[in-house]
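The other protein chains are all here in position, but one chain of the complex has been omitted.
Per-chain residue numbering starts at 1, and chain names A and B are given in the order in which the chains are listed.
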Amino acid sequence: MKFSQLMVELKIPLTQTSLTRPGAVDPELKGVAAIDCATANTLSFIEGKRYRSWITTTHASALILPEDPGFLAAATARNLAWVATPQPRWQFAQALQQFYQPWCPSPGIHPTAILEPTVQLGQGVSIGAHVIIHGPTVVGDQVCIHANSVIYPGVVLGDRTLLHANCVIHERTEIGQDCVIHSGAVLGAEGFGFVRTAEGWHKMPQSGRTVLEDQVEVGCNTCIDRPAVGETRIGRGTKIDNLVQVGHGCQIHSHCALAGQVGLAGRVTLESGVILAGQVGVADQVTVGAGALATARAGITQNIGEGEVVSGFPAMPSRLWLKATAILRRLPHRHHASQNSPMNARVSSNRGISK
Amino acid sequence: MKFSQLMVELKIPLTQTSLTRPGAVDPELKGVAAIDCATANTLSFIEGKRYRSWITTTHASALILPEDPGFLAAATARNLAWVATPQPRWQFAQALQQFYQPWCPSPGIHPTAILEPTVQLGQGVSIGAHVIIHGPTVVGDQVCIHANSVIYPGVVLGDRTLLHANCVIHERTEIGQDCVIHSGAVLGAEGFGFVRTAEGWHKMPQSGRTVLEDQVEVGCNTCIDRPAVGETRIGRGTKIDNLVQVGHGCQIHSHCALAGQVGLAGRVTLESGVILAGQVGVADQVTVGAGALATARAGITQNIGEGEVVSGFPAMPSRLWLKATAILRRLPHRHHASQNSPMNARVSSNRGISK
Partner (left out) sequence: MKFSQLMVELKIPLTQTSLTRPGAVDPELKGVAAIDCATANTLSFIEGKRYRSWITTTHASALILPEDPGFLAAATARNLAWVATPQPRWQFAQALQQFYQPWCPSPGIHPTAILEPTVQLGQGVSIGAHVIIHGPTVVGDQVCIHANSVIYPGVVLGDRTLLHANCVIHERTEIGQDCVIHSGAVLGAEGFGFVRTAEGWHKMPQSGRTVLEDQVEVGCNTCIDRPAVGETRIGRGTKIDNLVQVGHGCQIHSHCALAGQVGLAGRVTLESGVILAGQVGVADQVTVGAGALATARAGITQNIGEGEVVSGFPAMPSRLWLKATAILRRLPHRHHASQNSPMNARVSSNRGISK
């Protein structure tokens, strides 16, 4: 596809592009690529300063750039095609959709799928080989369930929701519209609830249910448990990565993002827009305020206020953590420099910085 | 069910309840709920001070309470039905069983299940769709295997053991009676054993086996590996949560509890009654003494004595860790307050406490 045609498809006025310039090129685009891996006839993007210098060396033929005159001038100097936009990454995502459509099986029910008589099916569903759906279960329109997934009774799957292969959806789980559940995820299994008695651990029955609102995405092999009573709830538009543990009774509000290997203990509340980076843990019954951000590996043991940015374990404000860990790294030098009087600040001006 | 009838079902003498009081109510109970979510005609429970104030505001109609006169008086003041017990949580678990029975498929072997001729089947088994059982394998009485689970040869499944969907049980795994294996768990796979050679990593054959004693519970997508030689063993009554890694040759004794995302390296020993909270890690060949407790995210690198309570990484006594991390948080303030003489204690009385 010509660059100019792509602009038409994306509904971008030519005035935002290099095409109005005299002598502008209009390259044929064969695909998209990351800026540092791009080859001729590919489209790429740059969104911030980190990759700015790549404009002068990339092999890409066209670039999506921020509305920064310096960036545009550099691209123009190399006679590259470009489009300027306040959101280069978002625009790149749009462009990608012109070149790539994810694989989706055709509608229809594979003859080896097993649907119990009380399963209620919508229009245009696609159900893969060896899928088992216990009833009563409601399957919405255009739902797609990949091979070997298992659905326990009492489940609701909203319209256009997609389940990848080998998922397990346990009893009384309700999944909204336009959700994506990746391969191997397990939703609605029994929470880890036991009562300690003299004879050992006594199982607390897990009678609750699990609710995913619309547009939720759940990563591969991620587990979301149901509680003893009440519900575990994942809010609209929340995205969860691979190998995440969501304990029984958690309340995750809308538009949160949980990166890989995050773990939430029981009854955690994440208010709207919370972002937890990789391997973050949250202790039971803790509330994380709206818009808060925990950097990778933070361990949150107490409530976090709205919009706070926390790091470390126990989690503290990120700026404080950066300072505290920087000092921690220097302690051995201080200690060494003052063997007879460890921790004595008088000699600390002689210390080195560990590398 | 009336509250009074529930007391009869649970074999609780009326003298332990509010029912002997003049004017006592006997509400109709329609279900159970957490104290902060309870609605009219539900039963709830309170076990400690943390939720005590909810007695005055909960919408529950009946409460399971500790034997504390203050709690009972508060409930009586609102004319709620109550029962007093030394173990409210345990009693609540018993009550829950009156209102909820987990779903279980009927006995029988689904026609799409594949059992090799050398599989030896007990009485009253339930085997779901597309289950594969390689032989020789012994399946005990009343065993229930949900859809799409795979059993390699040489496995033993004790009576009444339950396997949820999409589990994989590898060769030479022996599972005792009354165990529950949750969806996606993988038991008895090859341990991660390689020998480093000039040509790269050389596989150490993993000829050992995996043993789960009676009443063991294994969480969703948890992995328990077999060793090169000998066995990996999980003791009677031990409960393991989701996404836990148990390395090759671990010896976990009876009645331990391992929360979500715990990781045990190879040949770890957990003596009886050890509790590991979420995301705890234990280094290879370490022994954790009976009754020891590791708080969330502790990283245990050395042997831990009986009954110790440890935290942090490297794990240290929890009280010490609380103090050490509290000091760590304050270091930047000290540092800042004494720029010309960092770490000088003389100025530390002026420091603030970070929030």
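In this section, a residue touches a chain if its C-beta (ideal position, glycine included) is under 8 Å from a C-beta of that chain, and two chains touch if they have at least 3 such contacts.
On a predicted model such as this, the values are computed, not experimentally measured, just so you know.
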item: Of B:29, B:211, B:243 or B:293, the residue in touch with the unshown chain; value: B:243
item: Residue among A:119, A:151 or A:165 that touches the chain left out of view; value: A:165
item: Of A:66, A:128, A:176 or A:314, the residue in touch with the unshown chain; value: A:128
item: Where the unshown chain meets subunit B, residue by residue; value: 112, 114, 130, 132, 134, 148, 150, 152-154, 166, 168, 170-171, 184, 186, 189-190, 192, 194-195, 197, 200-207, 221, 223, 225, 227-230, 243, 245, 247, 249, 261, 263, 265, 281, 283, 299, 301, 313-314, 316-317, 320, 323-324, 327-328, 334, 343-346, 348
item: Subunit A, residues in touch with the chain not shown (by the definition above); value: 31-34, 37, 87, 89-90, 92-93, 96-97, 99-100, 102-103, 105, 112, 128-130, 146-148, 164-166, 182-184, 215, 217, 219-221, 236-237, 239, 241-243, 254-255, 257, 259-261, 278-279, 296-297, 312, 325, 328-329, 331-332, 335, 338, 341-345, 354-355
